[in-house]
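Moving on, here comes chain A:
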Amino acid sequence: MDKRFVVTPNLCTGCRTCELACAFSHSVNGKPGLSRIYPLSAGTDEAWVPVVCLQCENAACVKACLVDAIARNPETGALELDYDRCVRCMACVAACPFGCSLPDDQHSLVVKCDLCGGEPVCAMFCPTKALAHQEICSSDRKSA
Partner candidate 1 sequence: MCIRTVQQLNKRKTQLLAGEKKFPRKVIVCCGPGCLACGAQKIADGLRESLKKKKIKGFTVETVRETGCHGLCEKGPLVVVEPDGLFYTKVKPKDIDEIVSKTLARNEIIDRLLFTEPATGKTKKKYSSINFYRHQNRVALRNLGHIRPDSLDDYIAGGGYQGLARALLKMSPDQVIETVSKSGLRGRGGGGFPAGRKWRTCANVESDTRYVLCNGDEGDPGAFMDRAIMEGDPHSVLEGMLIAAYAVGSTEGYIYVREEYPLAVERLYEAIRQLEEEGLLGDNILGTDFSFRISIARGAGAFVCGESSALMKSVAGEVGEPRAKYVRSVIKGLWDKPSVLNNVESYANVPVIIMKGAGWFKKIGTDGSSGTKAFSLVGKVRNTGLIEVPMGITLREIIYDIGDGIIDDRPFKAIQTGGPSGGCLPESKLDLPVDFDTLTKAGSMMGSGGMIVMDDKTCMVDVAKYFLEFLVKESCGKCVPCREGLYQLHALAVKISDGKAVEADLDRMEQLSDVIIRGSLCGLGKSGPNPFLSTIRYFRDEYLAHIRDKRCPAGVCKNLITYEINDKCTGCLACIPACAYEAITGKKDEIHILDQKKCTQCGACYAVCRFDAIDVT
Partner candidate 2 sequence: MVNLTVNGKLVQADEGEMLLSVIRRLKIDIPSTCHHDAVEPYGACRLCTVEITKTEWNGWKNYVTACLYPAEEGLIISTHAPEVIELRKTLLDLYLARSPGAALIREMAAEYGITATSFQKVPDGDNCILCALCTRVCDAMGFHAISSVNRGHGKEIAPPLKEPPPDCVGCLSCAQVCPTDFIQYKDKGKTRTIWGKKFKLLTCKDTGRPTITVEFAEHLSRQRNIPADYFEHDHESHRRQLALTLGKLAEWDRKE
């Protein structure tokens, strides 16, 4: 099974439900955490696109981590960051060419998308299905 995020920017309304869902599912001490996903302007006032980690095959964040704190979860395919291993050197934050490792200054953490253990809540809650997490076929070029 190879599930991926499928983003369809034309369906995104910028409602930020994904962001809310992510923050709540990654709560810290019972309070909402920093969202790993948020919609950004796709160039015009009307166009939005949710930006989230692409779980790259040959990921710069993994290469940049000198203490091997980022590793792929073989079950979900997610590149997960081990908080107990992370030394917060910010190498992954600086190295990711898509800006998807995020510094959580409030909690002195670095965070990134972990696919919520296989069922990302952002996709689950997306009202327009601009964001979906589904099995893909190779011809789908909108997949990211």
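Candidate entries met the following condition: all candidates are chains of the complex that A comes from, given by their letters.
Observations on the model:
The definition used in the following text is that a residue touches a chain if its C-beta (ideal position, glycine included) is under 8 Å from a C-beta of that chain, and two chains touch if they have at least 3 such contacts; residues count from 1.
Everything quoted here is computed from the prediction, not taken from an experiment.
Only one entry among 1 or 2 touches chain A in this complex, and that entry is 2. Those residues of chain A lying in contact with candidate 2 across their complex are 7-10, 40-44, 47, 49, 51, 60, 63-64, 66-67, 69, 82, 84-91, 93-103, 108, 142, 144.
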